[in-house]
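Below you'll find the structure, written out as C-alpha cells, and then a few comments.
In this view, the complex is presented without one of its protein chains, the others remaining in place.
Now for chain A:
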Amino acid sequence: MKLGKCWTLSLICFQGEITSTRNQLQGKVAEMENFAGHLEEIFLTVEENFGRQEQHLEQHYNDVLQTLSQRYDDRETGLQEEKKGKLESLYNQLVACGQALDTSKELIETAQEVYRCQDKRLFLKVTQLAILTCSLVVASITRVDWLCICVIQTAPSAPVINPQLPNSATQTSLHVCWSLFSDDTVEYYELYYRPVLEDTPADESKVKVKETHCTVTELLPNAQYELWVTATNTTGISPASEKALYMTVPSPPVIKQRECSSCPEAALIRWESGNTNPVDSYTVELSETGTVVAVPTCQCLIQLQAGRQYLISVRAVNIGGPSDRSDAITISTTGTFFYLLENTAHPCLSMSEDGFTIFYGDEELPITAMAFEDSTFTRCVAILGDLIPVRGRHYWEVEVDDETEFRVGVAYEDTERDAYLGANGSSWCMRHIRTPSRHKYEFLHNGWSPDLRITVHPVRIGVALDYDRGTLSFFNANLEQHLHTFHCHFHNYVHPCFSLDNPGALTVHNGIQAPDYTFI
C-alpha cells in the first residue's frame, strides 16, 4: 500500500512538472509567433519602399530618353534646313548660269548678224557686251568646274618617312624608305637631305625618285643627316613629311701597332678612332673564335688563351651600325710582349727601327738641345716599357755586352723621372758597374742593395716577374743561373725599365715562353 501511495505521489509531482513545462513552452510559442509577426511587417515595409524607388528610377529614365530624342530631332531639322538652303542656292546658280548661257548665245547670234550687216561700230558695241557676258558665264562655269574637280582629285597627303633600319647604311650611303598612307595618286617623290652641322645650317640636296625608297650616296662617314620627302602629282605637291635623322656608318678605326702588348692570357689593344667626330662604341673581334667584345673607349684588354696566334680587328659603331673591320693585328700569346715607350726615353737615348734596341751615343748632347717632356727621364738615361697590366707571371730577356753599364728591372708608372732607377721605392733593378779590374753588381730598391759577387758576367739577363707571389727575379739566361730575387708586394701594375749608365747599347727580347727554372 505504501508503495502504491508513493507511486501516486510521484505521479502527481510528475504531473505538476509536466504542466509547468507545458505552460513554459506555450509561453515560448506565443513569443515566437509574436516575433514572426514583427518580421513579416518589416518585410512588407521594405518591399513597399523598393517598389517606390523602382518607379521613380523608371520615370527618370524615360524623362532622359525623351530629352535626348528631342534634342536629336531639333538638330536634325536644323541640318536639313541648311542642306535645303545650300541646294537651293546651287540650283539658283545653275539656273542663272543657264540663263546667262542663253543670253550670250542670243548675243553671239546677234553679233554674227550685225557682222554680216557690215556696221562695224555697232558690231564692236555688241561684241563688247557679248564678251563681258561670256566672261561671266565662263567664270561661273569655271567655278562649278573647279568645284567638281576638287571633288575628283586633290594633291597628295604628306608621306611618312621611316626611321633608319639597322644595317642599311654604309660609310658613304644611306638607304631611306617611306610610305604613303592614302589612296592618293603620286607621280614622283622628292627626297631632301642635308647634313646636320653644329654651327651653320648646310645646303640641302634633293633626289627625285618614283619608288618609295632611295639610296643616297656620296655622303660623309659617321655623319648625321636630316631627311624629308614630298609627294607630287598633277594637282600639286604634298606637305613635307616629318624630318627623320639618319646616320652614316663610321670609318674603320686604325689599330696602333706600337701601343699593343700581350701576355699568355691577355692582350691590350689600342687604336685611333678613325673618325673626327665621336662614335658610340667599338667592337673588338677575334677572327678565330668569332668572339666580339664591345668597349666604349679606344682600348681593350681582351682575355686570350696561352700559346696561340690571334688576328684581332676593331670596328667603330654608331646608331647607323658598325663600320668595316680595321686592318687586323697579329697577336701571339707566347710569353709577354711589349714595346718600349718612346715618350719616356731620356733625350740621349735613341732607338733602333724595330723599337727593341736602345743606344746611348758617345756624343755629348748640350742640355739646350735636349727636349724634356713630363714623362721623359731627365737624369738617368732610361726608358720604360709598356705597362704589364695582367696578373700572373711574365718573362723577358735583355741582351748586353761585356762593357755596358746598365740598369734593368721594373718600375711603377709614376716613378720619379728625375731619379735613378732603383734609388727609390717605386723601382727595382739589377745594376752592372764596370771597373777596370772587374764587374760589380747591385740589386737596387730604395737605394739599397745586398752584397753579392757574381763570377761570370751575364750577357743575356732573364727577368721574371710574378705579380701573385710578389717576386722579381734575375737570371743568367745562358747558364740558367739564378742571380737574385726581390720579394716585393706590388700594389700596382709595373712597367719594365731599362737604362744605360755609360755609352753602349742593350736589346730587349720578349714574346719568349718563360723557361721552367724561372718560376720554381
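FYI, a residue touches a chain if its C-beta (ideal position, glycine included) is under 8 Å from a C-beta of that chain, and two chains touch if they have at least 3 such contacts; residues count from 1.
The rule is short, and it goes like this: contacts and distances are computed from a predicted model.
Within the choices "Cell adhesion molecule 3-like isoform X1", "Protein-serine/threonine kinase", "S-formylglutathione hydrolase" or "Signal peptidase complex subunit 3", the name that UniProt assigns to the complex's undisplayed chain is "S-formylglutathione hydrolase".
Touch with the chain omitted from the figure is made, among A:V209, A:I433 or A:L483, by A:L483.
Across A:D183, A:D199, A:E364 or A:D451, the single residue that touches the chain missing here is A:D451.
Contact between chain A and the unshown chain involves residues 438, 450-456, 476, 478-484, 516-517, 520.
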